[in-house]
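Every protein chain but one is kept in place in this view of the complex.
Our next item is chain A:
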Amino acid sequence: MSARNRGTELDLSWISKIQVNQPAVLRRAEQIQARRTVKKEWQAAWLLKAVTFIDLTTLSGDDTSSSIQRLCYKAKYPIREDLLKSLNMHDKGLTTAAVCVYPARVCDAVKALKASGCTIPVASVATGFPSGQTHLKTRLEEIRLAVEDGATEIDVVINRTLVLTGQWEALYDEIRQFRKACGEAHLKTILATGELGSLTNVYKASMIAMMAGSDFIKTSTGKETVNATFPVAIVMLRAIRDFFWKTGNKVGFKPAGGIRSAKDSLAWLSLVKEELGDEWLTPELFRIGASTLLSDIERQIYHHVTGRYAAYHDLPMS
């Protein structure tokens, strides 16, 4: 990954005057989807690019080492070789950006990836995922254990109580401690935006998380009733830009939850391109948390290459 965000001192003036107009952001979110689209070669290239942004994720109660192994294999070979060949992309070493699992499965993932000889990072969710409603001490310990097991990226959830009650200093301190517990591992902070109540809170929580040193800010756990939506993303991206303008630090963005179709992923790419620019379109600064998205992208690529719609058995399962 690129230079890490060291964070800054807490400066509440960065969030005190902020105004977010929800209806206007909603309109912008609608427009962005209507005004940008890519077709043909562009679509294929963008979809392949989207693959490299995916944090291929499994967060199920029934995950076992064999399902993790299958996931890791899919992360290494996300698109059928012959399809890549016909696009002249087979020599690019195309993989997903990371695999993302529960802390208890980190070992399985590290082992499986090592066995297949690839360097895809393993990300682990932590800190009482998905609700964050456990003691701070155990949340911190969870991070340390996941890092010990070999996770190089930690997706932490923030304490929504602190946001909803306006305890910004406390939130800053907690995330600071998460950052410290991560050590060398990258910190991705899940804001659980579906539970923050307003877009203004989304902006404030984003800014606090970045000041506290998050390397990524992430929309949701995938377990809230409302997950990654465009209006929320617009607010977070604007916060990332403001933080960059203030500090020169680039913080990454990760939407997660409910991103299932290839078409959606294209819209996410153009959203980031429009709001932050091309510099953010790298796996160091942009991730998409998803589990089923990859197979839809593969189907679209299949269609682009062959001109035919794929049957389910045409593509390997993940």
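Keep this in mind: a contact is a pair of C-beta atoms (placed from the backbone, for glycine too) under 8 Å apart; a residue touches a chain by one contact, two chains touch by 3 or more; residues count from 1.
Following the convention adopted for this analysis, contacts and distances are computed from a predicted model.
K.L.:
Looking at UniProt, which of "Sodium/hydrogen exchanger", "Exosome component 5", "Aldehyde dehydrogenase family 16 member A1" or "Leptin receptor" names the chain that isn't shown?
P.N.:
Cross-referencing UniProt, the chain left out corresponds to "Aldehyde dehydrogenase family 16 member A1".
K.L.:
Going by the contact rule already stated, which one of A:Arg6, A:Arg27, A:Lys114 or A:Lys180 would touch the omitted chain in the full complex?
P.N.:
That would be A:Arg27, which touches the missing chain.
K.L.:
Looking beyond the chains shown, say which of A:Ser16, A:Asn88 or A:Thr119 touches the absent one.
P.N.:
A:Asn88
K.L.:
For the full complex, which residue in A:Ser116, A:Thr134, A:Gln177 or A:Ser198 touches the chain that was left out?
P.N.:
The missing chain is touched by A:Ser198.
K.L.:
Which parts of chain A face the unshown chain closely enough to count as touching?
P.N.:
19-28, 31, 34-42, 44-46, 48-49, 87-89, 92, 198-200, 238, 245, 269-270, 273-274, 277-278, 281
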